[in-house]
Structures are given as structure tokens and as C-alpha cells.
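Here the complex is missing one protein chain, while the rest keep their positions.
Let's look at subunit A:
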Amino acid sequence: MVNVCKCQKEFKERCTQCAAVSWGLTDEGKYYCTSCHNVTERSKEVINTGAIPNTKIQAINRGLKRKRKLERGWDWYVCEGFQHILYQQVEALKTLGVGPELKNEVLHNFWKRYLQKSKQAYCKNPVCRRKVTVLEDNQSHSDWDSEPELLRDFSCPSFAESGTESQPDGLAQKPFPISKASQSETASICSGSLDGVEYSLRKEKGIVKMTVPRTLAFCYLSLLWQRETVTLSDLLRFVEEGHIPYINAFQHFPEEMKLYGRDKGIFAIESWPTYEDIYKKMIEIAKFLDLPRFPDITEDCYLHPNILCMKYLMEVNLPDEMNDLTCQVVKMTGVGEVDFLTFDPIAKMAKTVKYDVQAVAVIVVVLKLLFLLDDNLEWSLSNTAEKYNENNKEDKPRFDFRKWYQVMKKSIDEKKQEWEEARAKYLWKSEKPLYHSSIDRAVAFKRREMVVDLQKQFSTLVDSTPTVGRKKPSSFQFNWAEGDAARTCFHGHSLQGILQNKGQSLTTKNSLYWLSTQKFCRSYCKHVTTYEESNFSLSYQFIINLFAFLLRIKTSFLHEEVSLIEKRLFKTKYSKTKKKSSRSRKGRKY
């Protein structure tokens, strides 16, 4: 150890590998970097023989240290891993334009609350420490640069320890207490983290265990709290497009946070997050954290159906005029009311509105009111609109469902194809291969190397057509332009001819309506209804498929939501529905 200090005085250049200035001597008298073991060509001139016993000590010391480094890296806990992922995610959200309070106040607090509720920190006897003998002589000054800022304010267990270890000064050479060493050795068999094995076995009633999908639930909860302009489907789409770290998020952990063994099962993800799943997890976490009622969703919030409907009308290229109708449906069904929209986890039946799905369902209902979507009326209305447009080229064009369908069908098919191709080509494996134990390590790395090699070889053979670079994050997936025949914009088209004046109000010309669901499921299976595609008209199928793809949800999921809106809209009809035929006559006045 004396030697190290001496060396430091003599040789002060930065290490070429890690830029640290911390030099030791090898047996041959060459300088090596104590933090990354890069051996230089420079050697120390042996002045006297007195240095020899010292180098011996150094050599032994180095041997131990190197072994430890190779297999273990820092000591860290599983919850720190999740914290790191959350940190990355929230940083990504920040770059997407979300306000900084989201990270510093909201998510931070949620996470603190989670650690406390799950008894991992901020409590007397944290779970992850129970079996670990904690260092007594804990030097708790940490200047770890890459430490997530989020963590600064609270001392999650072991951060101080890992901090000490990375210190490039003489303190790092301090021998480890025996109790600790034995602990790390046993742990190193099955996981890189200290409590990976224990964590994956842990099962406590009433405790929501952290998983990678739940990090997204946390993100969404914070977004919801902040009433940000990001819906759950947007969030998941950003994940899918790679704007928010999720799959292989662990590969951005600091180099010294080694993952293997059980950590693999905890952090490696081989599936995309699904709407339903994250939605459920979000409610579950909100209840577990015992969160109070969320800030009110009022009419000026992005998540209010009126605004979301407008957004989705634009997205799917429907006339702006339809917005009046959606607003009326929202009003009649009461889905725009604050109490309905605001999430209250403490309420008896905690559930939150699927804002995006609901807004889209409202649009579907409006389309049904206007065009009936029975594979008949919409086409005959299109014929009249087409004729009218031909004869009155100067006028504001009337909305032609057929034309719209053609444009949308083409665009959505292209998008879908692109999406499917991207999915088929998605590279799941991280640059850092995960392995089960140190025995596997070499194999896993070798395998990775081989895959990379092969990929390199084939990448020269790939079609040279310029692949569209990573899509810029946007809440819109389509871009409609006037003048471009393939992407005709229908926003400005009018609904004249579909609506008619009746006294002072406008009424839909079409006075028929059919209900998407006749009977609601009353059992405890949790879903309201089922969606058997072939039972429905082709137009309805198209519309449902279109929106379901936009939100990346299952068609049945949207169909359910449509049925729920209809249930609210036609309350009276539903009570009599048992006697009525499948097609209920209903004229609606506006």
C-alpha cells in the first residue's frame, strides 16, 4: 500500500483506458492502473532492493482485487437497479418535453414511498439488509459521478459502499471485513446484485414487488399526476420506438454494476409492454402506495375526452366538424365530468379512465351515429357526397366516406406493414450478454461475439435503400397534407348532407343505430363483452382495427370501450333491450 502512494507521486499521467490517476506496480516493476488494470509500458526503475518486499505485497493485493473486480463489481441491490431504470426513463421523458417537476417531485416521491411501503428503505429494518452484515466503518462520502441524481437525496443502502470502492485513492485498498466477503462469495454464485437470489424468492403478502414493467406503471402514474400530455398508449409507443429505455435498460447501468444469474430473470425483458397489463399494474401500484386523489382532470386538460377526441380526429383524418358531435356525446354520457375522469386510488373501486381508449370509443360511436356502419348506408352517403363534390367544385367539399376509407386503408396498411417488419427485425439482445453463472460467462460472451460477427457480415448484404432513421418522437403517427392524392387531408371537409337542420338544431340524417353489444357479461370474468370479428360489418371492423392499431391495443379491448360508451348513451334502451330486436331505432337530436 505504501507503494501505491509512492507511485502516485512518481507517475501522474492519466490512464489511457479509464483516465484515472491511480498507479500500482506489477511484479515486473511496470505501472498498472489500479482501477482498470491497464498495464503500461512504463516501468519504475528499481532504486534499491528495499522495494522488493513491498512489490510482493502489492502483487498479492492485486491478485485478490482483480478477481473480485472481474466477477463482482460493485455491491448493489436490486432496488437500485430499478431505481436506475426509472432514472433513465424519467430522463428520457424529460428530453421528450415533460416538465422537470415530474422527476424531482413526483416520481421521486412515489419511489420513496414505494421503498418505504415495501420496507426496503426509510424504515427501521429494511428487507434487503436483513441478512447482510453492514459495514460498520462506512465512509459515507460518495462522489460517484454517474450516480443518478434522483438518488442524491436519499441514501439507499449500499450506495456509500459502492462509492467507497470506486474511490481512486488509497482507501480502496482497505481490506474487506470477513463477514462481508463471505456474503459476497455466496451471493456471487447466483447473482451480481447482493440480494438478487433472495429477491427473486421473496414473496410477501400485500407487497407489490418491483418488476421492469412496473417501472412503466410508475412513469405513467407520475405523468398522470402531472397531467402531462402523454397518454398510456403514447408512453408505450415511445417505449416501442425506443425513445424510452425499457428493453435492455440494464445495459446502461454503470460498468461496475454487474448483472448475472438471478438478475437476468429480474431485469431481462423479452416482451413488449401491453396496454392492459401496464394499466392494471398502475392501479395496483397506486393502491399499494396509498396515493391520495390525483389532481382533477378538467376540460382544459389534455386527458379530457374533448381534447383527446380532437387529437384523434386529426390523427385519423376525419373532419374537424365531427368534434361538435364528439363533445355532445361526451356530455350526454357524462364521461367528461371531473369526478369521472379523476383517478382516486383510495376510492372503494379504484379504477381510472383509459383516456385514450375512451376518446377513441367516442369517435367510433359518433361514426356509427353518422354513417351507421352497416356496410350499406355509409356507401350510399358516399355516393351522394361524391356527386355533390363533382358538381360543386368551388364549395367546401363534403366528407366522402369512401374516399376517406381508401386513403386510410392504404396508409394504415403501409404503417402496419412497416410496424410488422420492424417487429420482425427487432434486436432483443443487449450488448452486454447476461449469463447465469461465472461458468456460463465465457459461453455467453462468445455467443454474443459470434452473433455480432455474423450480423456485421450480413449487414453489407442488406438492401441499400435508405432505412428511415429512428422516428422522431411525436404524439401523431400520421401526417396529412392537402394536395397529396395519397394523403388527402379531410380535416376541412364538411358534414353537410349527413347532418340536416331540424328547427334550430342539427340532426343526423341517419336515424338508425345498432348496438355493439346486446348483453353485458355479468359474471366475474372481468370483461364486459366479447368481440367476435366476423359478427360485425366490414366497415365497423375496419374502424375498430384502425383505432386499435393506432393505440396498439387489442380490438376486443376497444370494442368493449365502445360498448360501455353506448351503454351510457342509450341507458334507456338497454333496460328494454331484451325484448327488442338487434337493431334499435333511435333518432338523436343535436
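Keep this in mind: a residue touches a chain if its C-beta (ideal position, glycine included) is under 8 Å from a C-beta of that chain, and two chains touch if they have at least 3 such contacts; residues count from 1.
Simple rule for what comes next: contacts and distances are computed from a predicted model.
Engineer: Quick one: find the hidden chain's UniProt protein name among "BHLH domain-containing protein", "DNA replication complex GINS protein SLD5", "Integrator complex subunit 11" or "TATA box-binding protein-associated factor RNA polymerase I subunit A".
Structural biologist: "TATA box-binding protein-associated factor RNA polymerase I subunit A"
Engineer: Of the residues listed, A:89, A:118 or A:200, which one is in contact with the missing chain?
Structural biologist: Here the residue in touch with the unshown chain is A:200.
Engineer: Looking at A:351, A:423 or A:571, which residue reaches the missing chain?
Structural biologist: In the complete complex, the chain left out is touched by residue A:423.
Engineer: Going by the contact rule already stated, which one of A:123, A:338 or A:451 would touch the omitted chain in the full complex?
Structural biologist: A:451
Engineer: Provide the residue numbers of subunit A that touch the chain removed from this figure.
Structural biologist: 200-201, 203, 262, 264-265, 270-272, 420-421, 423-429, 433, 436, 439-440, 443-444, 446-448, 450-451, 453-455, 457-464
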